[in-house]
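Take a look at this one; I'll ask things after.
A single protein chain has been omitted from the complex, and every remaining protein chain is retained in its original position.
To keep things simple, chains are lettered A and B as they appear, and every chain counts its residues starting from 1.
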Amino acid sequence: MNLRQLTAAAGLGLAAMISPALADNITVTDITGREVVVDAPVDRVILGEGRQIYLVGALEPENPFQRVVGWREDFSQADPDNYATYLKQFPRMAEIPTFGGFKDSTFDVEQAIALAPDVILMNIESKAATESAQYVEKLEAVGIPLVYVDFREDPFAHTEPSMRLIGQLFGKEKEAEAFLDYRHRQIKRVTDVIEAAKPERPSVFIDRAGGYSDDCCMSFGDGNFGEYVEMAGGQNIAAGIIPATFGNLNPEQIIAANPDHVVVTGGSWDAYVPGGKWVGVGPGADPAEAYRKLEALTHRAAMTGIAAVERSQFHAIWHQFYNSPYEFVAVQRIAKWLHPELFADLDPEATFVELHQRFLPVPYTPGYWVSLSDVEH
Amino acid sequence: MVTLRLDGIGAGYGSNRILSDISTPTFEAGEVVAVIGPNAAGKSTLFKRIAGLLPGAGTVMLHGETSAQAICYMPQDSSCSSALSVFEAVMLARKQGGSLRVSERDLEIVDETLDVLGITAISARSVGDLSGGQRQLVGIAQALVRAPEILLMDEPTSALDLHRQIEVLSLVRHLAKERRMIILIALHDLNQVLRFSDKAMVIAEGGLHACGAVEEIITSRLLQEVYRVEARIESCSRGQCQVIVDGVSPRQREHRRLLESASA
Partner (left out) sequence: MSNTNTLSSMASGRGHYRALVRRRQLMLAGFGIALLVSLCVDLALGPSNYSLEQVIRALVAPDSVPVQVQVVLWEIRMPIALMAVVVGAALSVAGAQMQTILNNPLASPFTLGISAGASFGAALALAFGVTLIPAAIEYVVPINAFVVAMLAAFFIHLVSMRRGVTVQTIVLLGIALVFTFNALLALVQFFASQQALAAVVFWTMGSLTKATWGKFWITLAVVVVVLPFFFRRAWALTAMRLGDAKAESFGINIARMRLETMILVSLLSAIPIAFVGTVGFVGLVGPHIARMLIGEDQRFFLPASALSGALILSASSVVSKSLIPGTIFPIGVVTSLVGIPFFISLILSNQRRSW
């Protein structure tokens, strides 16, 4: 062999050793810190929760279901409006095999194996159930890796690593970064202003699914919507009272706390409480009807004489934001309600429109919020 | 003055007819009538029928000044776990169907009844804590306190010691005479029957075997037919008739001998 051939051989050998990207197996770290070996980019994916499509769709908007070979059946139940929109755009979605069941339980392992996925994306809430059934080991035995993601339990800590992870798995790191970058910037549009101005924090009562039952009232503790309110420069009246993420407030407590704002979460719950007093906001909602029902909620005994009612600072926002990687839109919307002067040039609707146009596979339909203070919409 | 007569009485549970066509002569006030017969002959059923607690054929003919609560049935002893005191349990019997208020008269009557039966000392104890004998005395008190004109007592002395048995039966006889009651009493001890009752009714095989004055009813032949027992009725040194049992009937002995020879 002459020197040129030797160099070429050495170069190839070296290249083979130092470019694992060309090789098929990569090691990823999921959000629980587990290191998992996956044959990436994957062609066949099982979504442990149907609504993971919110993340996946942002990576491949032209054909978000091309890799999905199976998913959990919660999308149609939890978010029927968006489900309908997705279905219209991608009729093939209805044919994807589904699993039903409990929020925290996992699915039929056999069925999962039969679909021969390259990876399974599980939500972190299912971790306990998955582990106790030893699904991870069983799937490993047939060569199917499982990774944990999350955008609900701790959205502000976990959405980014989850998105990056999926980007890695799909070979769509660039798209993932683009989305995360956009999300990060939109969040900072709120948090930077709050940090700089350090305004006085108005007190906010978050009415979880207000009007859904005849009880009053369910609210959020320090997590989830509670955190959105804090980020938006507000003070959650249930903070420190409700120990968990969700809980009940004594109706008297609401009157005693005299909140400056009330944010009611609503959705289209006709399937569960037809004709109920809940506020129907969400994609494609009827704004006049939503306004009417929101106004009706101000007459409840627990709302008597509070500042929010007196000053018409009574708002409603789409409930599913509690469970969605687009929650930064909610944060923007709430920030604008709480501090209209600080956020005079912030347009949450425009943000949401842009998100749909640039990243999402379906078009934007308005109706996600309404307010009795409606000066602009 | 009350009289009682049974005319074609029948009774049973569902399709199971236990008694049929029982007719008796008239019983007069002041009489103690013993009701005797083998086990499960239907004595309790008869009492329930007479008291109106069971429906059935025939008529129970009552004459005289009678009130709605004229007939009182005292069932066989059974235990219970109640915390009611003896006083309360007896008061309870008296107040059935009555007003909620307990009057002075009610208190008096209960006290007297307890005293007559000698159970005043236990009037504050729970009925659930009593011995069988004490319970029976309470049961008797519960029957007497309703001031019945016709009293049906179902084996009221089965758990009592000999002394108490004699006491109670003497009392029963005394009450019958004094208060002009008719008392039907189911007993097993035929000597007591002879001593304390005026008349006897024999219930066997679902019907009335015999009824009449006690000396005429309790005979060797009756004991043979109904109880399959060999016995003699003889006067004791004080003139009181006694039943002296010699043994079980030869038919039984024959049957046993047949069995022994077959297995040999």
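Criterion: a residue touches a chain if its C-beta (ideal position, glycine included) is under 8 Å from a C-beta of that chain, and two chains touch if they have at least 3 such contacts.
Everything numeric in this text was worked out from a predicted model, so none of it was measured.
Novice: Name every shown chain in contact with the chain that has been left out of the document.
Specialist: A, B
Novice: Just one of B:N39, B:S78 or B:S235 touches the chain that is missing; which is it?
Specialist: The single option touching the absent chain is B:S78.
Novice: Among B:L171, B:A204 or B:I233, which residue is in touch with the absent chain?
Specialist: Residue touching the chain left out of view: B:L171.
Novice: Specify the residue from the set A:P251, A:P287 or A:G367 that touches the hidden chain.
Specialist: A:P251
Novice: Looking beyond the chains shown, say which of A:N25, A:N63, A:Q77 or A:Q134 touches the absent one.
Specialist: Within the whole complex, the residue contacting the unshown chain is A:Q77.
Novice: At which residues does chain A meet the chain that is not included here?
Specialist: 74, 77-78, 100-103, 209, 212-216, 218, 238, 241-243, 246-253, 255-257, 269, 271-277, 301-302, 304-305
Novice: Using the document's contact rule, name the residues of chain B that touch the chain not shown here.
Specialist: Contact residues on chain B toward the absent chain are 14, 51-53, 69, 73-76, 78-85, 87-89, 91-93, 95-98, 100, 102, 107-108, 110-112, 114-118, 120-121, 123-124, 126-129, 139, 142, 167, 171.
The criterion applied here is as follows: only the chains that are shown with their structure count from here on.
Novice: Counting only Cα atoms for the centres, state how far chain A is from chain B in Å.
Specialist: Roughly 84 Å separates the two chain centres.
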